[in-house]
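The block underneath contains the structure these notes are about, expressed in structure tokens.
The complex is shown incomplete by one protein chain, all other protein chains being positioned as in the whole.
== chain A ==
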Amino acid sequence: MAHQSDELIIEALNIHKSFGDLQILKGISLQVRRGEVVVLIGASGSGKTTFIRCINLLEEIQSGQIRVSGHPMGYRTKADGSLVRDSERNIARQRRDIGMVFQRFNLFPHMTALENIIEAPIQVLGVPRKAAVEQAQALLKRVGLADKAGHYPSMLSGGQQQRVAIARALAMKPQAMLFDEPTSALDPETVGEVLQVMKELAEEGMTMVVVTHEMGFAREVADRVVVLDQGELIEQGPPEQIFSHPTHPRTQAFLSRVL
């Protein structure tokens, strides 16, 4: 979109991740500029979800470096070059800068939509309750759910829950938002309302990294499409280039299966 600057918000450098002997990420590097919308595509098992979970440290990495707004995330490098995990407190602080939206929403079921949104600003940032409520009401309005503030998640449809989850992440005023297959668990008729909210967010200049199977969204909203395959970044570029003239044979094979 039009709001990009040269400032790097997310820098991932040569990320390696494995579960036991199984290598999931084999040295992925990705840089995301402020205001940029990056969409990660690839077959299941290609490592896209694992990769964005690594960015906000929900997964541990074996080597590589992650920086958010220039600050290293989660790890300190020892003299011999090995990584040590940072203290829990520091990691919690670093995560505030990155909002995350999950495939399964993960709203807090014991709280209303409004309470879900004000929880972290009050508890983590120390925002006064009154200000947090005002902000939450504005956010609910922005995602089109102003009338659902008092509803519990179980009373909302999947699409509504996901929009509350987006509002909840936005309430922390993050530098960037990560979306992990935000529409994969939704009924087809509610996918559109979530994609619409994400599109508006992109237009407002939010920095976004989106893992999705919605190729239409990627084509329309992404500034850059990144293709992952078997834990490697095999190709990236503007959507029209990736979708119309993919150069890597595995990209071509993947796209021919999904388009």
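The criterion applied here is as follows: a contact is a pair of C-beta atoms (placed from the backbone, for glycine too) under 8 Å apart; a residue touches a chain by one contact, two chains touch by 3 or more; residues count from 1.
By our rule, contacts and distances are computed from a predicted model.
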Should one name the undisplayed chain from "Putative glutamine transport system permease protein GlnP", "Heme exporter protein D", "ABC transporter ATP-binding protein" or "Ribulose bisphosphate carboxylase small subunit" using UniProt, the answer is "Putative glutamine transport system permease protein GlnP"
Considering the complete complex, of A:51, A:102 or A:217, the missing chain is touched by A:102
Among A:43, A:58, A:83 or A:255, contact with the omitted chain is made only by A:58
Absent-chain interface residues of chain A come out as 56, 58, 88-89, 92-93, 95-96, 98-100, 102, 104, 106-111, 119-120, 123-125, 152, 154-155, 165, 168-169, 172
